[in-house]
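Of the protein chains in this complex, one is absent; all others appear in place.
Moving on, here comes chain A:
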Amino acid sequence: MGNEEAVFYSRVLTELTLSFHILYATIGVGVPLMIMIAQWVGIRKNDEHYILLARRWARGFVITVAVGVVTGTAIGLQLSLLWPNFMELAGNVIALPLFMETFAFFFEAIFLGIYLYTWDRFENQKKHLLLLVPVAIGASFSAVFITMVNAFMNAPQGFDIVDGELVNINPIIAMFNPAMPTKVAHVVITAYMTAAFVLAAIAAFRLLKGSDHIYHKKALFLTMKVGLIFAIGTAMIGDFSGKYLAEYQPEKLAAAEWHFETQENAPLLLLGIMDDGEVKYAIKVPFGLSLLAHNNPTAEVIGLDQFPEDEVPPLYIHYLFNIMVLIGMWMVFLAAWFWIGIKRGWKSVTTRWFRWLIVLGGPLSFIAIESGWWLAEVGRQPWILRHIMRVEDAATTSGHVDLMLILFALLYLVLGIGSIVVLRRMFRNNPVERELEDRHTEKGGDVH
């Protein structure tokens, strides 16, 4: 296998592992927070339903964590196995947040073990809730630290290269690079948003499948309300991410927006297709891009004409960008509709088709996460470290990447199917109605 092939397969394997890991990692970041909210509400209102909600989410969470952990271990090792030259350089400059991430994992893992095995062990419920705080912090900080590494790949700083040698290395400056604030904030808040909408989708699905229990209605209202807040936050921080790009990575924004010529009063293009280098059927929002990039309808936005041809990222990221933004807008709209509808007693929000829309929101949020990452990563091409190292110079020279690709694809298939089967079985064999009843008989027949 020539090096070109090794590069190609390394890319595909990285894409595959990360795209798979991110599904579970997003749940891993977002769900502890949701469990915390539900348990807190339950303790405050002294409402058993919310506490049971937290407990059942926690049970499902263990399964997704397990897959998150093992796929995370895979990507962690694959970074060195597939991109040894990149990791050698990165290890010198950006190893600090990677290393700190392991402490975040450690912290999370320890308290997750404790939290799961101490239900009802404490007189005071709040003590048990307190154990979840380090889990949520650990999970969110894993995302923060790894995203710092990724931000560094987009906006490397904190070192100089003199005659091919790294000098003046400053790990702190490398961590706090210009891409970091928006990237970290957007990644974390989208994880919260996605977790909320995925749990909302499950509640809506139960309601559709015939259970009319108040438990599911409470769950639905709580998750949609929280989801609304995070969806609004997502859109706002997404807007900041756009402004970051305009300032520091204009080629990524220009490619995502099909913005070919540097101009003032730049319009925003939505959808459309590319036909022989010409954009057709796109919806043009006048001044949109200038507004998005600089908060000023007449500002100049740098176009692709400013970049050498071999440094222009693939133009298909336009679609990824559109998909992400449309889903973001749609979820804000849907959640707001639901929330106002419940407050005002609108009939529409309890209809079957509306609930189906909520169910759809779960997978849609995942699609937004995937397209967001693909936009961010493909939009960095051809660089692995922007303006410093190209992807083809970073890859392994090993000849067996194709075989490994097949093996890992099979592994993810097994893990994906396994986790779905186990989760379904877990909740089907123990429906909430039965569990609520069991708990009451437990309480009624108190023998202590």
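In the analysis below, a contact is a pair of C-beta atoms (placed from the backbone, for glycine too) under 8 Å apart; a residue touches a chain by one contact, two chains touch by 3 or more; residues count from 1.
Here is the rule we go by: contacts and distances are computed from a predicted model.
Remark: of the listed names "ABC transporter substrate-binding protein", "Cytochrome d ubiquinol oxidase subunit II", "Protein translocase subunit SecD" or "Spore maturation protein", the one matching the undisplayed chain in UniProt is "Cytochrome d ubiquinol oxidase subunit II". Among A:V65, A:A196 or A:V226, only A:V65 touches the chain that is left out of the view. Here the missing chain is touched by one residue of A:A336, A:L415 or A:L436, and it is A:L415.
For the chain missing from the display, the contacting residue among A:R44, A:K126 or A:R425 is A:R425, taking the whole complex into account. In the full complex, chain A contacts the hidden chain through residues 55, 58-59, 62-63, 65-67, 69-74, 76-78, 80-85, 87-93, 95-96, 98-103, 105-107, 109-121, 134, 166, 169-172, 396-398, 400-401, 403-404, 407-408, 411, 414-415, 418-419, 422-423, 425-426.
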